[in-house]
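Everything below concerns the one structure shown next.
Incomplete set of chains, arranged as in the complex.
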């Protein structure tokens, strides 16, 4: 899979160079910022998997109006946040 | 995606300025308050993803009467609570 030239599909198959973790750090000043980071990290994985912005918009329209998908997306944020919160020692003083 | 002006969709795409973690803290006095915080945090992520209150009400009506969605929503609360409980050292004396 590595050294194969696939001229037709190449632009699709090549993962775009996107940053997966803003600022390359899990550490934040506050829980609120940690929560925002969790949301961003979840969205960036979606972006990595489906780099086409137009398609992402269509998919978003679908899941914003589907209760089960909203819940499933919340589960992803909860999982990312658990990691970020541990990284920050839960912002204990 | 950052510096693009999208006059038509802008109000929809701009994430509303909502607080994701009330009081910006995971620390609570009691397990009961920690549990309530878990419920709130789960709901605020739903609100962030679907800011339209009218649509949220409709979606809520759907999942309040769908056993599988009630279970899935409980799973999200359980995940948030696991983080909050760890943050509070499980409210051990």
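Every chain is named by a letter (A and B) in the order it is written, and numbering of its residues begins at 1.
In this section, a residue touches a chain if its C-beta (ideal position, glycine included) is under 8 Å from a C-beta of that chain, and two chains touch if they have at least 3 such contacts.
Predicted model, so just to flag it, every value in this text is computed and none were measured.
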Whole-complex copies, counting every chain including the 2 in place: 6
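Everything that follows uses one rule, which is that only the chains that are shown with their structure count from here on.
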Rotation, 0 to 180 degrees and nearest 5, that superposes chain A on copy chain B via CA atoms: 60
Chain A and chain B: spacing of chain centres that average the CA atoms, whole Å: 17
Complex contacts: residues of chain B adjacent to chain A: 1, 9, 19-21, 24-27, 41-42, 45-46, 48-50, 55, 59-60, 62-63, 66, 68-69, 72-73, 75-76, 79-80, 82-83, 86-87
Chain B-touching residues of chain A, taken from the complex the two chains share: 30-32, 35-36, 39, 53, 57, 63-68, 70-75, 77-79, 81-82, 85-86, 90-92
